[in-house]
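Removed: one protein chain of the complex. Kept in place: all other protein chains.
Per-chain residue numbering starts at 1, and chain names A, B and C are given in the order in which the chains are listed.
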Amino acid sequence: MTNAQENRSNEACVENYRQDFPALQQTISGHPLVYLDSASSAQQPACVIDTVAEYQRNDHSNVHRGVHTLSHRATEAYEGARDKIQGFINAASRNEIINTSGTTESINLVAQSYCRPLLSAGDKILATELEHHSNIVPWQLVCEQTGAELLVVPIDDRGQLNLDEFDNLLTDEVRFVAIGHVSNALGTINPVKEIVEKAHALDIPVLVDGAQGVPHMQIDVQDLGCDFYAFSGHKMYGPTGTGILYGREKLLEAMPPYKGGGDMIIEVSFDGTVFNELPYKFEAGTPNISGVIGLGAAVDYLQSVGLQQIAQHESWLLDYMTREISKIDGIRLFGTAENKASVQSFLLDDIHAHDLGTILDHQGVAIRTGHHCAMPVMSFFRIPGTARASLALYNNAADIDQLIVALKKAQQLFA
Amino acid sequence: MTNAQENRSNEACVENYRQDFPALQQTISGHPLVYLDSASSAQQPACVIDTVAEYQRNDHSNVHRGVHTLSHRATEAYEGARDKIQGFINAASRNEIINTSGTTESINLVAQSYCRPLLSAGDKILATELEHHSNIVPWQLVCEQTGAELLVVPIDDRGQLNLDEFDNLLTDEVRFVAIGHVSNALGTINPVKEIVEKAHALDIPVLVDGAQGVPHMQIDVQDLGCDFYAFSGHKMYGPTGTGILYGREKLLEAMPPYKGGGDMIIEVSFDGTVFNELPYKFEAGTPNISGVIGLGAAVDYLQSVGLQQIAQHESWLLDYMTREISKIDGIRLFGTAENKASVQSFLLDDIHAHDLGTILDHQGVAIRTGHHCAMPVMSFFRIPGTARASLALYNNAADIDQLIVALKKAQQLFA
Amino acid sequence: MNTAFDNSDDMRDLYRELILDHARNPRHFGKLDDATHCADGINPLCGDKLRLYLRVNEDQSIAAAGFEGSGCAISVASASLLTDLIIGLPSSQVQNYYNAVMQRLGVPGADDAEPGSIDLGKLKALDGVREYPSRVKCATLAWQAMNSALDNQPTPVSTE
Partner (left out) sequence: MNTAFDNSDDMRDLYRELILDHARNPRHFGKLDDATHCADGINPLCGDKLRLYLRVNEDQSIAAAGFEGSGCAISVASASLLTDLIIGLPSSQVQNYYNAVMQRLGVPGADDAEPGSIDLGKLKALDGVREYPSRVKCATLAWQAMNSALDNQPTPVSTE
């Protein structure tokens, strides 16, 4: 290993980061917690937890509508978080940053507000076999509502998109492309920029489900060129109940509101209602103020560590994990794409993933088991589910070693 | 005052409650904070803030989909909160408690999932002139989508519903009634139970916007008899980004899902998708786990104080406030209904509400000014907005006294 | 802060020999062609999925039982033990076993049911599950499918 030295210094950094996360300082069944389930939901650094609590202790009030001091503080903090997020993904304008409750809502918003008015029978939406249910079901619903049809780009045995098939399916009947940036079940990084270019050549807009992209690599929405980018706060070390829809201003401007309520209007009367400007048009009702402020703190934290540093560390650790895990007899890996991030799915002998999960948990190792909300991927491999270990900036080689020990124990138990 | 004694003992209790709220322990511009803006968003007791922070420090993971210890703890806490909320409003089943991001989303869910498939041109929805924008705009949107028409029950000079007009408007063309429990702008308590009975006599379902009901009185949805009841966490001392839709199980069963995504399905394939059971069918994607757990803590807190105790105290304090404020020359009160809760709107001389807000803030008194997301109410009174003082369990007579002093200062300044 | 390996650490309390045996070699596995009752059990969140078949005699005793599907060791062993046990029993007796198992596993609400002084026999092998709350649903899946089959409910049962 040529980069052993770099790696050692990495490990020292990571040790510091681990200290930032209170949840990691605990034991489970007498073992130090090894949290390998960050793709489901990441732990939060103390700075995020404290920012939210301090906000609640000192500054909370409703935003936008008040002249008093607390309302002003809350509004400044809430809108300040929007600015941070804009910078974080390099959006052209703060008006392009819509706060939602998560990736799922962001995608539903686009399906209902952008696509639904646009679609009619015979139109096609293009998604892929890799998608999370949150990037499938909203399109199925809007297809049912409009008579449009959902087409699916298939994958190969390694879990990579079949790009020839993508080219074939991308006809001028396609009105919209929805694609994940990184597969949560297999870790595949999709060639999103290339896909956007091809779709745009036919004037077809593209939504990228970035739930698994944002925590692991530097995102530049202008460089990707996509029209919408959706992600969740809780997968990037921020609070649950927060998420972002990035959308290009021109498209957002033209879309009808998704929900009606307070703050998304300029004027309401029973004769008619004038909607507010961006981004407020899409933020009906009291937003998740404390959550968004926490998300802003998570962005600060991610930027203080550095996305490049994170990507490098996780990439090294993913290699290490995959290599070590492969050494176990009877392991089957799912998701072996050339370009991958942070996730490894596997099965061991004929032990059901659910049993594996329990046995590992009993040794302090938290992994996720099941279909990972990606049933079409499971159907492709003709399995009901996998065990999945997923990495975050706070994982280290010792975590992987404990995983391997635990897997061997499971094997003994079921031998 | 005959109940002076009872009142003194009340004040002692309230002094204790005040200590539970960290935000109240601060000064603004050198004055102790007098927070009279709880109708916009209430402060949180330390037990709620700490529950959320402790959850994040020790127990966080994604819910429902995991076998490991943290996922189990998170699921138990999250579902435990649902049970608490069920008990709190006396719903018949936990399946009737849907977690949303707030009242606004709860109402939009009903408008889109229940009403939209049901409505066609010529159908009517009945709302009132008292409603918050969140209980107007969702109905305007669904009317525009379906060709239905929104009818409005007018109010009188005191801010009470004209019930004769309600009877006239409630014809068999009406498909749905949407009514606020308590007006956030005027404090009027509507005769919801009577309205439900009349509507049900014609088989018309009723949604009650309970955003301002739940914090101030004991709610029993079975006793009210309504079909849907919507409310927000942040107005009942809980976190932002949380809210509840209560719906009768039979109605919820028959409704199509509102959003598509993870957790709301049993099986997804590109050939078709089987939706999950209640309540999960309506909870697509990762929910606001920490927020809902905080909401559960808020329910515990409210129940430990006792809703009856709260209602009694606030009712006494509202009387006191209204009496004291009426003594100021040049005060105009808006909202003088016989049956009121927790809110008083007013204007002073010809001082614009916005100026009043700034001057009061400078003396530590936080009130809300403007249209309070109830522009139709403002139009009725032909004013652009009011100043509004709203009460919570932690307010006391000293708060009111400070308000009065501040109002007199404003008067001097503008004299 | 480390590794206080205790005796339960090898998890033999959960994965007892009898459980592993029934998981590896499930009894009565396969479709029952002449079933009179049938129900699906689905645990959508972990992917367990099974279909339980029963042939019930005129006198309400269980003539035959079988199951198919896929699941973890706990759910397969539980289905195997279940089918093995109930064949030949009157359905009222089966109901008693159902109640007893629910109680034994600490399923909420099960305490209200008749306790009954049943000897659970081999079913005691499921006892360890009680300490693993996230696995209780696996152990009860087949039982709830059986219950719903006997109630002749046509829809799939879900434990979530």
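One rule holds in what follows: a contact is a pair of C-beta atoms (placed from the backbone, for glycine too) under 8 Å apart; a residue touches a chain by one contact, two chains touch by 3 or more.
What you are looking at is a predicted structure, and each value in this text was computed from that prediction instead of being measured.
Visitor: For the chain that does not appear here, which of the shown chains does it touch in the whole complex?
Guide: Touched by the chain not displayed, across the whole complex: A, B.
Visitor: Would you mind spotting which of B:Pro32, B:Gly225 or B:Gly306 touches the chain that isn't drawn?
Guide: B:Pro32
Visitor: Among B:Ile359, B:Val377 or B:Leu403, which one is in touch with the chain left out?
Guide: Spelled out, the listed residue whose C-beta touches the missing chain is B:Ile359.
Visitor: Contact with the hidden chain only, please: which chain A residues?
Guide: These residues touch the chain not displayed: 64-68, 71-72, 75-76, 265-267, 276-277, 280.
Visitor: For the chain that got dropped from the picture, name the residues of chain B it touches.
Guide: The list for chain B reads 27, 29-32, 351-355, 358-359, 362-363, 369-371, 378, 384-385, 409, 413-414.
Everything below uses one rule, namely that only the chains that are shown with their structure count from here on.
Visitor: Could you state the distance in Å from the CA-based centre of chain B to that of chain C?
Guide: The mean C-alpha positions of chain B and chain C differ by 45 Å.
Visitor: Using Cα averages as centroids, what's the distance between chain A and chain B in whole Å?
Guide: Between these chains, centre-to-centre, one finds 32 Å.
Visitor: Please list all residues of chain A that touch 2 or more other chains.
Guide: Residues 29, 354, 358, 369-370 of chain A each touch two or more of the other chains.
Visitor: Which residue numbers or ranges of chain C touch two or more of the other chains?
Guide: Residues 45-46, 134-135 of chain C each touch two or more of the other chains.
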